[in-house]
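In this view, the complex is presented without one of its protein chains, the others remaining in place.
And now, chain A:
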Amino acid sequence: MRKPSGRPGSISPAAPAGRAGRPTPLSFLHNLPPGQAAKEMVHVSATPVLALRGVSKRFGAVQALTDVELEVHAGEVVALVGDNGAGKSTLVKTIAGVHPIDDGVIEWEGRPVSISKPHDAQNLGIATVYQDLALCDNIDVVGNLFLGRELKKRGILDEVEMERRARELLTTLSIRIPSVRIPIASLSGGQRQTVAIARSMLGEPKLVILDEPTAALGVEQTAQVLDLVERLRERGHAVILISHNMADVKAVADKVAVLRLGRNNGVFEVKSTSQEEIISAITGATDNAVTRRAARTNGEAQK
């Protein structure tokens, strides 16, 4: 958290206005004291920010997703788990507009929407951090942070303002990188991950999707990313978190949605569910309400 600046009198009038009053993209991260934020945290709304209803996706002969249902509310972290090939990444890509869905409905704040290209998702307020980080190696950190939404002044790139905000953003997120003006190629895997996450937060998204955000990170960086996720929730953002790491899921998620072979395999409240139950849902070796019911109804249907 940023400390309030000590000597307001010493700031010269030449100091940029953004520091004084104008809200910056990340103002939420330093204007709110932690305690206050925690109190505001519980305002999960009735209408989900994002709801998937019976979403299906095929790639040629492969049915990647079948009738998938998913609901994410504001101020809620939903962990999306499943084995390799369960369809997690595909599901995320359908939400992000990389792969348009074949069947089903995507509802955004209660209204059905069509997301056919990444721009649609961005315009709705969906920010995605992919597993393969999708940064341009040849462009510097500032350029990557603002890629596709550059700040302009009379049609010209406002490099100074972008650099100032980039430094502010990275400082606020306690992200340490050698310089904001070196190409992404010079950064380590963990540093790239933090840059990619920072990038997703510039546009004040309503929904942030993180695809395996901690997979390549060290102990401290992992903790920082989890802190970030919690801060997003405190501010009322919806978060979809894909992870293989049950400890991370237990630490920050409110709900866990399990995918198995492209289908829903249960949604669990994290607090009231043990790690074993989640794991058995992932692997399919499960005996839970969902499967019992499915087996029962199937059995009845066959009779």
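One rule holds for everything that comes next: contacts are C-beta pairs under 8 Å (C-beta built on N, C-alpha and C of every residue); 3 or more make two chains touch, one makes a residue touch a chain; residues count from 1.
Heads up, the rule we're going with is that contacts and distances are computed from a predicted model.
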Candidate names "Response regulator transcription factor", "3-oxoacyl-[acyl-carrier-protein] synthase II", "Hydantoinase" or "Xylose transport system permease protein XylH"; UniProt protein name, chain not shown: "Xylose transport system permease protein XylH"
Touch criterion as defined above, residue of A:Ile177, A:Met201, A:Ile242 or A:Leu259 at the omitted chain: A:Ile177
Sole residue of A:Glu168, A:Glu212, A:Glu234 or A:Asp248 that reaches the chain not shown, by the stated touch rule: A:Glu168
Residue in contact with the excluded chain [from A:Gly143, A:Gly190, A:Pro205 or A:Gly236]: A:Gly143
Where the missing chain touches chain A, by residue: 5-7, 10-12, 14-16, 19, 96, 98, 118-119, 122, 128, 130, 132-139, 143, 147-150, 152, 155-157, 159-161, 163-164, 167-168, 170-171, 176-183, 185-186
